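Every protein chain except one is present and positioned as in the full complex.
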Amino acid sequence: MLELRLVQGSLLKKVLEAIRELVTDANFDCSGTGFSLQAMDSSHVALVALLLRSEGFEHYRCDRNLSMGMNLNNMAKMLRCAGNDDIITIKADDGSDTVTFMFESPNQDKIADFEMKLMDIDSEHLGIPDSEYQAIVRMPSSEFSRICKDLSSIGDTVIISVTKEGVKFSTAGDIGTANIVCRQNKTVDKPEEATVIEMQEPVSLTFALRYMNSFTKASPLSDQVTISLSSELPVVVEYKIAEMGYIRFYLAPKIEEDEEMKS
Amino acid sequence: MLELRLVQGSLLKKVLEAIRELVTDANFDCSGTGFSLQAMDSSHVALVALLLRSEGFEHYRCDRNLSMGMNLNNMAKMLRCAGNDDIITIKADDGSDTVTFMFESPNQDKIADFEMKLMDIDSEHLGIPDSEYQAIVRMPSSEFSRICKDLSSIGDTVIISVTKEGVKFSTAGDIGTANIVCRQNKTVDKPEEATVIEMQEPVSLTFALRYMNSFTKASPLSDQVTISLSSELPVVVEYKIAEMGYIRFYLAPKIEEDEEMKS
Partner (left out) sequence: MLELRLVQGSLLKKVLEAIRELVTDANFDCSGTGFSLQAMDSSHVALVALLLRSEGFEHYRCDRNLSMGMNLNNMAKMLRCAGNDDIITIKADDGSDTVTFMFESPNQDKIADFEMKLMDIDSEHLGIPDSEYQAIVRMPSSEFSRICKDLSSIGDTVIISVTKEGVKFSTAGDIGTANIVCRQNKTVDKPEEATVIEMQEPVSLTFALRYMNSFTKASPLSDQVTISLSSELPVVVEYKIAEMGYIRFYLAPKIEEDEEMKS
């Protein structure tokens, strides 16, 4: 039997909105450690990994490991019926082909339960090794989101270049070119507005803006985003979920001739 | 001659927005008692009844009973041109085939008059007898609106079940099922947030969500909605209009086999 009670239910709503543009169907894996998901996007280019640790739940009961296949659009439809202040409980009986989402209003006047059919989904769990990155950029998630959206009006790809002084986002398209430079800034009044760069060596990589824009759907989950870059590895775009875990997006860089020569 | 002056003109704007999704053309009936309307929706399934009592108008002159056929979309187009703080006056000469809506801004700097052609509309006025209901639920109109909207993302019909403890709204569809229970709650700080149940006997009835959703367009008119239910009668969904009257929507329950057995 599974029973996971999350006081801050809006968090689960935000998680779904963050990933359902990329992934249609996916297995949620439940174990003693936590509630997690790993899935490729439908075109098998990007990977999303979610972890909500058991300690983050008010009540966490998972008698045995369980993998629940869900259609994320249907799940999102149900979670949208939860109020932003509602407590959400996820329940499933062993061997059942359904999962139940229970929503309780803060004053307990309104209680809803939504039962959803589960699906059988083939999936392989990729092992993702810990890696060293040439450069790690931490910056306001709203800023990163705005930059990806702005550049999309000019071009299709973004070149992310990191130096000690800052990170540069560049694109080019039919109507012209654009460069946006964010300088390192650790001495801000509000820590969530900091831009911090940890760099082993300069790096410059090219990515499809379409995927970057999808990743930024996770911005409501965290004030800051971390972008980890190495020329031989997929970029990791991570949004921490306070006291619970994270959503990480992985995307391989594009190999472009002029980029090859630069790096 | 007809001249009806309504200081709170936004009220008439809200009335139009509340009914024009259901009804396209309708007769407004004007008598010494008040300004009223009764009309079936275009598929002849739901009935809407509006009353604005003469005492609610700052000035009310109606020399003889008058029935004015109006296209509600055109009337709504004109009323949307009134500011939310405007005073609205409805004027018509005896025997005229037009009606005039006059909008005065609060400081009298801007005065608009919109003249609309009237239509000949056949209509029969149904007598609606006063009835005893098995259960009457009074609840926040915004809550009822949210529930109907939420359930529409899962299914097409709603089962409304009333017990002494509360009222349950249920639906089922391809992706699963949903139940939302609102408990009776009379001891709230703000009276508009109360949920009050008057029950003679338990009742459980099924309705098309499409119509319920149309009815909730009247929510801006009133903080509370009253739902009156009996197994042999159409449900009445009523929104009171402060110090003036009401909008009432009538809808026959669906006869479903399993519902039949329950009741």
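Lettered A and B in written order, each chain numbered from 1.
As a working rule, a contact is a pair of C-beta atoms (placed from the backbone, for glycine too) under 8 Å apart; a residue touches a chain by one contact, two chains touch by 3 or more.
Only a predicted model underlies this, so the values are computations on that prediction, with no experimental measurement involved.
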Identified contact with the non-displayed chain, of B:S43, B:Q108 or B:T187: B:Q108
Missing-chain contact, candidates B:R61, B:K117 or B:K186, resolves to B:K117
Residue-wise, where is chain B in contact with the chain that is not depicted? 71, 74, 77-78, 80-81, 98, 107-117
Touching the unshown chain, chain A contributes residues 143, 150-151, 153-154, 175-183, 185, 195
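Note that only the chains that are shown with their structure count from here on.
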I'd like to verify one number: the distance from the centre of chain A to the centre of chain B, where each centre is the average of its C-alpha atoms, in whole angstrom. 44
